[in-house]
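A single protein chain has been removed from this complex, and every other one stays in its place.
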Amino acid sequence: MIKPHRTHALWFAYILHRLSGLGLAVFLPVHFYVLSLALTKPAELDSFLHWAEMPAVKLAEFGLVFLLAVHIFGGLRLMALEWLPWSPNQKTLAASAVAGAFLLSTTFFLQAI
Amino acid sequence: MSFTQNIMDVSIWRGDAQAGAFAHFEVPAQKSQTILDVVAWIQQHQDPTLSYRYACRVGMCGSCAMMVNGVPRWTCRTHVEKVLEGNKLEVAPLRNLPVIKDLVTDMDSFFDKWIAAEGRHHPTASRLDPIAAISPESAGRVKANAGIECINCSVCYAACDTVASNPDYLGPAALQRAWTVYNDAKDADKQAVLDAVSGVGGCHNCHTQGSCTAHCPNDLDPMTAIAGLKRVSAASFFKRRKARA
Partner (left out) sequence: MLDIRLYMLQRITALIMAPLTLGHIAVMIYAVQGGLTTAEILSRTQGSVVWLVYYGTFVAAVSIHAAIGLRVIIAETFKLRGMALSGFTWGVCGLFLYMGARAVMAVTMP
């Protein structure tokens, strides 16, 4: 259970940023290893890429893109909060603008595919 | 009203620095009762050996903060009605500080960090000089004013997970004090403040979880003060590198 003193929006933003960062750090060595197969064992890379076409793996890939998106927008939010002397209202507006833009562009890309 | 007949189930943490456990008490509810009233009632009517700390009872002195149902609060100005869960109350000593006995914590580390954060005045003038006029509307004064109502109650310090996981971390109250001193036009050594908050336990450890600001009983905003310190220390980091080059 989440401790009572943590039940507020900024703490959830923090834990999302930490867990997505940790997830990406665990994934990255695997990503690097698979790509380096192109040099050493191209056939294995191809069979991996075929395997990656399975729906379950596709879903996991969506999860990775989601982690990356969450971490980069969470990070930009943090940088704005720390380095730009904005008022809290301006920050909320800016965050919703970015979120809106992201939603729009994702929809666009999904349409395009 | 049947409110006065209600008997509450109150758990109070009893013990010392080594060990302890919650003890249960039945306390009659009263109108406009505060958490401090409940603790005082137990000490006066059920267990005179219960230790706790308070002084002013009106939210000025900052000595009565405790964990109430898992949340740090000033107990003298927390109404029972607002925090009662079911019919239960759990009162424990403040988090992140060593316990002396029962609800009393040792606040030395909290105050030592105020000094470590250089949260003290560095004078620009002596008593022989005329008093410099500071406009209340000036940008620096507005920023400094934002933090001056701190009563050193340690609620933010108890709420902070970064303090819990990193004992060197100076914590929200000390850093907010440093930010206030930094913005004071009458302070002569801003670099000393920046150096003090830029070390291993400094403001850069803050993860912007915001529990300090969420729980401050005086509605202060230590999180934004710490962000201010990060901003000016980052700017000074670039400047100093340029100056050295």
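Letters are used for the chains, namely A and B, taken in the order the chains are written, and counting of residues starts over at 1 for each.
Here is the rule we go by: contacts are C-beta pairs under 8 Å (C-beta built on N, C-alpha and C of every residue); 3 or more make two chains touch, one makes a residue touch a chain.
These numbers were taken from a predicted model, which means no experiment stands behind them.
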Just checking the interface: what residues of chain A touch the absent partner chain? 18, 21-22, 24-25, 28-29, 31-33, 35-40, 42, 45-46, 49, 52-53, 61, 65, 68-69, 72, 75-76, 79, 82-83, 109, 112-113
Which residues does chain B use to touch the chain missing from this display? 162, 165-166, 168, 198-202, 204-205, 230, 233-234, 237
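In the analysis below, only the chains that are shown with their structure count from here on.
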Listed in rising order, chain A residues that touch chain B in their complex are 3-6, 8-11, 13-14, 18, 78, 81-83, 85
Which residues of chain B touch chain A in their complex? 69-72, 95, 159, 161, 207-211, 213-215, 223, 227-228, 230-231, 234
